[in-house]
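Here's the structure we're looking at; comments come further down.
Complex shown without one protein chain; remaining protein chains in place.
For chain A:
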Amino acid sequence: MTSNGSTTTKDGLSNVNVTAALDVEGNVPLESVQLDGLVVLKIIKHCREFFPSPVTGQLLGLDVNGILEVTNCFPFPGSKPDDENEIVDGARYQVDMMRCLRDVNVDHNTVGWYQSTYLGSFVTHKLIETQYNYQQTFNNKSVVIVHDVSRSTHGNLSLRAFRFTRAFMEAQKEGKFTTESLIKNKLTFSTIFEELPITIKNSHLVTALLHSLDDYEHVIPKASSLDKETVVGPLTPNFDTLELSLDPYIEKNLEFLLEAVEEHSQEQSNFAFWQRSVVREQAKMQATLQKRKQENSHRLASGQDPLPEEDIAKMFKFPPEPSRLDSLLITSQINNYCKQLNQYSGPTLGKLFMAGEFQK
């Protein structure tokens, strides 16, 4: 894996101009993600082939002037459940793939990874770990692209690009998510991820291809079909968005939402339990401290040395605070589901009224 190197020459002045123009060091913070058309199609194809199990892959490209350009990607092989050498195999696959791609002049610079998801349930521990590794290794220049296959079949492509905020990275670095660390980093569930806007850019040749796909009949020789009237090319208008069967998606989404809420309440009860145990321990400590004080006053009255009070604190062990990461993730997931429901219901209402109009 190459890293962004900087060029140092003796001629400092012109070098400064060059590096400012090209941003060789990569110091400009990322603002948006630009995908090549090829990357979009490859991600869709890979996710669709293994639907509904989640799949991942690597993104390759370059970051230029605050825009992360992704020019190619390749999928990771699916993990077999009982493979001990999984990590080694995965690493070797990556290295081999990158080497082969370098031979054909593909950008072999990793800029992130992508994952497929089912109905938006992607906020998991695994995602956190992987993205943390990537972001740590590549100096905050890597994003995760999440593609929702079931949503894309409804006519509108669903691709989102995320990366962690600095607050979350710091908290993850320390590895513990107690209330103090949350307070210190001002971390709430909505400040875990930053979503980056995505644009899609095509090369000139690809644009020519798209134009020619429009003029479908004359370009690609097809087996002659008797039904010449209904020629369906790749780019004839797509009416998937006007699909009226709406319930299964909403039902599934609600089911997931319910599950997430149950998990959340479980987390809350855990936290409450811990709090109660802390209170109990503290009460016990206070009681023993009181007794000690009384004893000491008696001893002083009878002329003996007072017993120390500090070792009482050592006798009582406070249970450690449970990690708040889970509840953070779950609340973030709940928020996601609700947003999805909203986003989906909007057009659904529109379609409903449209069907009503047709009846008149």
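Keep in mind that, in the parts below, a contact is a pair of C-beta atoms (placed from the backbone, for glycine too) under 8 Å apart; a residue touches a chain by one contact, two chains touch by 3 or more; residues count from 1.
Keep in mind that, in the parts below, contacts and distances are computed from a predicted model.
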"Eukaryotic translation initiation factor 3 subunit F", "AP complex subunit sigma", "Aspartate aminotransferase" or "DNA polymerase delta subunit 4" - which is the UniProt name of the missing chain: "Eukaryotic translation initiation factor 3 subunit F"
Selected from A:V64, A:A91 or A:L254 as touching the chain missing from the view: A:L254
Residue among A:V64, A:A91 or A:V206 touching the omitted chain: A:V206
Hidden partner chain, residues of chain A it touches: 34, 36-38, 40-42, 44-49, 71-72, 75-78, 93, 96-97, 100, 103-106, 149, 152-157, 159, 179-180, 182-183, 186, 188-190, 197-216, 218-224, 233-235, 237-242, 250-251, 254-255, 257-258, 261, 264-265, 268-269, 271-272, 275, 278, 331, 334-335, 337-339, 341-352, 354-356, 358-359
